[in-house]
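Here the complex is missing one protein chain, while the rest keep their positions.
Labels A, B and C are assigned to the chains in the order they are written; within every chain, residues are numbered from 1.
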């Protein structure tokens, strides 16, 4: 379903890790970047009570955050060293309650154009030893040539 | 564009506030429920460094969380006292960097069917005294008759 | 990625074919239902000049129509004999120009709840003997119990 991708930057994995580490929100959630491959990214997040909605499950916003980020970094992994990535839009279908000890989000690039990158992401909940698909995401990313991945000014 | 809605539960605003207060994630983000009307909900979130992506702006996942929640509670406001709400899916277009002192999300019901509710939400960033539209969301909610809004068991 | 599904109606394939045959629009486009399996549906559409956008490629609306229909019938294949299906929403990413001799849309159910069904669909263009992925769709369907699939009254 997905092609094999060649990263434009051989140091892509390191670049993704450093960008992830600059996201204050990932540390605040307790999310961990567990795999980076060309056109692929996996993020894991253990359960904590402060990440919940009213029934005590992971909040849909947390699920969406992981989906957006794993798809975004899947796209970022393919970019040249001087380009930055932007999420244009994402669409998330919530398939089951996000209940369990941890979430795992796996983002994959579907098609990498020069400017526009389409990606999809699946989010799984590990519940009593079994991974269950809880969300499916389809998204659009944009490569920004010559734009730093760090804060400006 | 949007109809005037009649809430099935006269105590709808109180019910929304109590549900919001049970969401651990809203407190963790520092989000505040500022307005509840039939088919409408507004949430405000002040800037904090732990809510950011790599450029120092609000993380897209934070923007999506507010969008989902404001649309979800807009829908919840119309339900009978014994029904619960579920986000089936949401789609978020990120229109501008979410940069500023605070975010304001305003969710509105577009159409309320018996089971399916469509809503949209706009997220604004207050930047140097001016509100700027940063995201537009279109979503699907589902009413669950006879299901509690509290944790089970 | 997708589960194995059990159709509630053993005559599901026949029911899908008869519903497809009642869609005036499918005949008008020249679309053909080529495969029906539990939770899966394939539709093929040969090129015709009246199906094009301004560059002479298949119109995005045609691509969306096939995506919607193949996902919708994938969901319909799982329903009991007295239930009808409704598309709640669909989201289509257009990945490449829809150029070629024919389009093939393949819809698959991702998750079948009692009321809500999530499906995805991929649309391929056959261009000079090679299938190319031109669109990816993620959608929400709703099962309507006790509602006929035929016109009322």
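Assume contacts are C-beta pairs under 8 Å (C-beta built on N, C-alpha and C of every residue); 3 or more make two chains touch, one makes a residue touch a chain.
In this text the structure is predicted, and so the values were computed from the model without any measurement.
Mind giving the shown chains that are in contact with the missing chain?
When the full complex is considered, the omitted chain touches A, B, C.
Looking at A:83, A:96 or A:116, which makes contact with the chain not pictured?
Of these options, the touching residue for the absent chain is A:116.
Hey, which of B:18, B:35, B:111 or B:150 is the one touching the hidden chain?
B:111
Give the residue, chosen from A:42, A:68 or A:89, that touches the chain omitted from the document.
A:89
Quick one: say which of C:33, C:79 or C:92 touches the chain that got left out.
Of the candidates C:33, C:79 or C:92, C:92 is in touch with the missing chain.
Using the touch rule from the top, list residues of subunit B that touch the missing partner.
Touch with the absent chain occurs at residues 1, 91, 93, 95-96, 110-111, 118, 120, 122, 133, 136-138, 140.
Since one chain has been left out of the picture, which residues of subunit A touch it in the full complex?
With respect to the unshown chain, the touching residues of subunit A are 88-89, 91, 115-116, 118, 140, 142.
Mind pulling the subunit C residues that touch the left-out chain?
Contacting residues on subunit C, toward the hidden partner: 19-20, 22-25, 27-28, 49-56, 59-62, 64-66, 68-69, 72, 86-94, 149-152.
Convention: only the chains that are shown with their structure count from here on.
What is the shape of the graph in which nodes denote protein chains and edges denote touching chain pairs (line, ring, star, complete, other)?
Drawn as a graph, the chains make a fully connected set, so complete.
Centre-to-centre on C-alpha atoms, which chain is most distant from subunit C?
B
In whole angstrom, how far does the Cα centroid of subunit B sit from the Cα centroid of subunit C?
Comparing mean C-alpha positions, subunit C is 32 Å from subunit B.
Can you tell me which residues of subunit A touch two or more of the remaining chains?
In subunit A, residues 91, 93 touch at least two other chains, as defined above.
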